[in-house]
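Please see the structure below; I have some questions.
The complex appears here without one of its protein chains, the remainder shown in place.
Entry: chain A
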Amino acid sequence: MMWRSLSADWLKIRGKGLWFLVFLGPVGLLAMQGLNFGMRYDYLTGQYQSDLWGGLLSNLADFVPVALYLGGTLVCSLLANVEHQMSSWKQLLALPISRTSVFMAKLLICLLLVAVSCALLSAGTVALGLLLGFGTQPVPYADVLRIGFASYAAALPVIALQLWLSLSSRNQTLPVSLGLILSLLSLFSTFLSEWVPLSWPALAWSTSRPWLFSGAGLLLGLLVLLPGAVHFARKDVN
């Protein structure tokens, strides 16, 4: 039943700017580093001489958490807006499909879109590195994959929360402003305790135990999903 809902959602997100956003995120991040390395090429390649790829990745990694939070917020909001805009909930939820399936389908679409962004970031990183002439050193594929996906898993609590808030109310002011605040705060996550989930995407890249934070993110994300799904299944559709 969820697959039926998912295939309907797949159709509905066409032309709503979601795919544009999915491309914009990684392209934006890579363009920034392209500019960074392009403008001070000699200085940076000198500094990272022994590990050119590591240099590129660590520069890139500073902005991955904020991009994930921002992108997740906007994807959730745009996705919810497809239904909110012409109050299609009353039509959709009067169809013979369980509310849980509808919620899970929205979640899956959202996760899928962000995952495409992460994959594009990984692929784009390799392309950018080769373009900058780092091909002389071997590509660290594990790290290239880790840069997007490890932080992605750690960002799940916030994405799950954003999905819940966006789906709950027609008014997107609260979820979008909260998402913006969290994104901005995440830039200063080095000052936060590692117990604050907001800092997990950054920690999932930088610490010596990255999988701990990815795993914690996954777990907490699931925990946040539960009340979201229950609330969605029970709420009155006005």
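One rule holds for everything that comes next: a residue touches a chain if its C-beta (ideal position, glycine included) is under 8 Å from a C-beta of that chain, and two chains touch if they have at least 3 such contacts; residues count from 1.
We take it that contacts and distances are computed from a predicted model.
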item	value
Options "ABC-2 type transport system ATP-binding protein", "Rieske family ferredoxin", "Response regulatory domain-containing protein" or "Ribulose bisphosphate carboxylase small subunit": UniProt name of the undisplayed chain	"ABC-2 type transport system ATP-binding protein"
Options A:A8, A:A123 or A:L212, residue touching the unrepresented chain	A:A8
Touching residues (missing chain, whole complex) on chain A	4-5, 7-8, 11-12, 14-16, 82, 85-98, 234, 236-238
